[in-house]
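What you see is the complex with one protein chain gone and the rest in place.
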Amino acid sequence: MSRFEPATVNLEFDKRVDDALQDQELRANFRGAMDFLMGKRAAMFPDKEDLEALRSQGEAIRNRCLNQLPELLEQFEQRCTENGIQVHWAETSQEANAIILEIMHKHDATRMVKGKSMASEEIGLNHFLADHGVECLETDMGEYIVQLADETPSHIIMPAIHKNKQQIARLFNQKIDGVEYSEDVDRLIGIGRDVLRQKFFEAEVGLSGVNFAVAETGTLCLVENEGNGRMTTTIPPVHIALCGIEKVVESLRDIPPLLRLLTRSATGQAITTYFNMISGPRKPDEKDGPQEVHVVLLDNGRSRIYADKQLQETLRCIRCGACMNHCPVYTRIGGHAYGTTYPGPIGQVVSPQIWGLHTAGAITKACSLNGACGEACPVKIPLADLIRRLRYESNNNEPTPVPAPRGQGSLRKRSEAVTWKLWALLSRKPGLYKLALLLATRLRALTPKHIGPWTRYRSAPKPAARSLHELAAQRSQSNASSQEHGRHE
Amino acid sequence: MSSREAILNRLRTYRQPKPSQPPQETASTTASAELNMAEKVRLFTENLHAAHAEVITATQEDWTQRLLSLWRETGVHSVIYAPNTPHGESLKSAAHEFPELQLQAYENSIESCKDALFNHIQGGFGTAMAGVAETGTLMVNTGPDEPRALSLVPPTHSLIIHAKDLYADLPEAFHQTQVESALPTNLLLISGPSKTADIQQTLAYGAHGPKRLIVVLIVTEESVRV
Partner (left out) sequence: MQRAYPEKPEQVYFFGTCLIDLFYPEAGMAGIQLLEREGVKVVYPQQQSCCGQPAYNSGYDNEARKVAAAQIACLGEERPVVVPSASCADMFRHHYPDLFADTPLHKQALDLAARTYELTEFLVHVCKIRLVDHGPAATVAIHNSCSAQRGTKTAQDAISLLRQMSNVAIVLQERASECCGFGGTFAVKAPDISNAMVQDKCDNLLATGANDLVSGDCGCLMNISGALEKRKDKLPAQHIASFIWERTQ
């Protein structure tokens, strides 16, 4: 997948899944990576009770902050402004892209380096800027690899997790001048380092995402290991931070518990190498740092998600990726199969809400509702419940009091709706239901050998000779008569 | 209506009512909360070692010699440091005995030394304001006397910290240093050399930032006594 095309999410989902399942190398790469990440996380949380307490704390902090989101956003804006950070508001991805391009134009800038930002993937920033003559270079090693391969990230934390080192060695050999094939990881990273250092040196603007935005102090927090995030926000004369509006927390005191949950859940680290807290541009007496810092607050559907009491839980997400690491479906189909910026369970919840059910709702079917995601979530988002809810909204054609996800009812299939209506009729009329049982048991010899997709991979289940309804009735009759019998003796 | 107003209006309109009883936010405290100084020193050092950092445990008297010797032994011959700091001054005066070392003060803006920083200087030297034992973390308060690039661009980063500035965990460090009352433009938490595992989960150091992190931990007799 060379670029994110929202319009293809529903349309090409089945084909993408099919391709992914056929790709044995891809499946081995994901299985290995997910086992590794699950193991690392488990080692960080040896005590179940401690983990539960920490998750409850994370949930409560995020809920408290979301509950006062409008005030916190205003406070954040005010503090940033006092600190010399310029704040912009974008309702849509188009608006966010335009704001960023305008800043580039203001500085006659054509070279941008980027730290990892899923929000920038969400708004399609790279391709937008490229279309306007701006070179936009990803600098996170995983993102760099993915950009070099003309792909999109397949995981929100580890963008190139779908590739093994042989594939990356081939890629570097083919795409970077003068690089020989080598599977030595230190060497590969060294090559990336050398190429990107030159880019940091030259870039006019650095763009980053934001992990947490602190309202009380007007601080942008970035979590990373590589140092490219620091490079991006330190070396170029202008820094632009793209920040989803839900990322705001109340105060600095909220940071340690959330950071603790984030790094442990994401990569099984007690802390990352760098935690970078930016509260302003370079001051007159300072020797380095950007001269301008901008923050673009991105809505892009988030305030609509905020309107629904249950769906609002989506916004607690701190983007750790643990849900996808623990998802048995993601493990088998990988990130690209979802066709959206955000894959895996959180992607199945976020994507249909951002791009509408009519565009991205179909991916909710790729879930067995097993709940492993919600169990791993550091802020207790009931992901399976939310996926189920979005399935309902995809079918639902009755109006709702608060703004529903866009595309409500758009995936309703008449044949399916009729089937469920018939099922409901059968299942709530005991007479009909028992008649159906009788027919199924008495005609069991006629049970078809092929029943739709089920028997593609499984033998057909055969009804029993007598249903439990019958057996239980017989038993209670014989119990009653033996009691009766006993009484007469 | 501006986008700002449109967004804020929607949020205000659809905000959920506050829960009548907000849930407790206290999590179990970390085991490290009641450590004495010696335990903090031990844990801090252990965690830094685990993160591939080098730790020199030294005294106020011998740290310069030990750091300068390590640089010499490992081929770090050009270092940029922040002047106008007590440690920078000590380093400068001690460096006279190491004539092969080029010690350069970070005195002017990055624009005047960017090429040297990126292409020639091998080391950066600075000061940490506090440390966190539980995670082996150094808090660096950047500013006029602690430029941001010192700890980022040169391949070897050396940092000095006093054992008395170690805290058990991050909440305690934030609380005790009252960091929120005077945040610098860039507050950094550094917990090892730059690294990545983006290629097949294989750890590699020196992704974009320093490949080496040398931590000079100044201890007194009191701080190592159990």
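To keep things simple, chains are lettered A and B as they appear, and every chain counts its residues starting from 1.
Note that a contact is a pair of C-beta atoms (placed from the backbone, for glycine too) under 8 Å apart; a residue touches a chain by one contact, two chains touch by 3 or more.
These numbers were taken from a predicted model, which means no experiment stands behind them.
Taking every chain of the complex into account, the chain not shown here touches A.
Set against the missing chain, the residues A:A43, A:A130 or A:A417 yield one that touches it, A:A417.
The missing chain lies against subunit A, touching residues 17-18, 21, 27, 328-329, 332-333, 365-372, 374-375, 385, 388-396, 416-417, 420-421, 423-424, 426-428, 430, 433-434, 437, 440-441, 452-464, 466-473, 475-476.
By our rule, only the chains that are shown with their structure count from here on.
By the touch criterion stated above, subunit A contacts subunit B in their complex at residues 29, 32-33, 36-37, 49-50, 53-54, 56-57, 59-61, 63-64, 67, 69-70, 73-74, 83, 89-91, 95, 139-142, 145, 158-160, 163-165, 168, 185-186, 188-190, 192-193, 196-197, 200-201, 216-217, 219, 225-228, 230-231, 234-235, 245, 251-253, 255-257, 259-260, 267, 270-283, 285-289, 297, 299, 303-304, 306-309, 312, 402-403. Interface residues of subunit B facing subunit A in the complex, by the touch rule stated above, are 2-4, 6-8, 10-16, 18-19, 22-28, 47, 51, 106-110, 114, 118, 134-137, 142-144, 147-149, 152-153, 169-171, 174, 179-180, 183-202, 204, 206-210.
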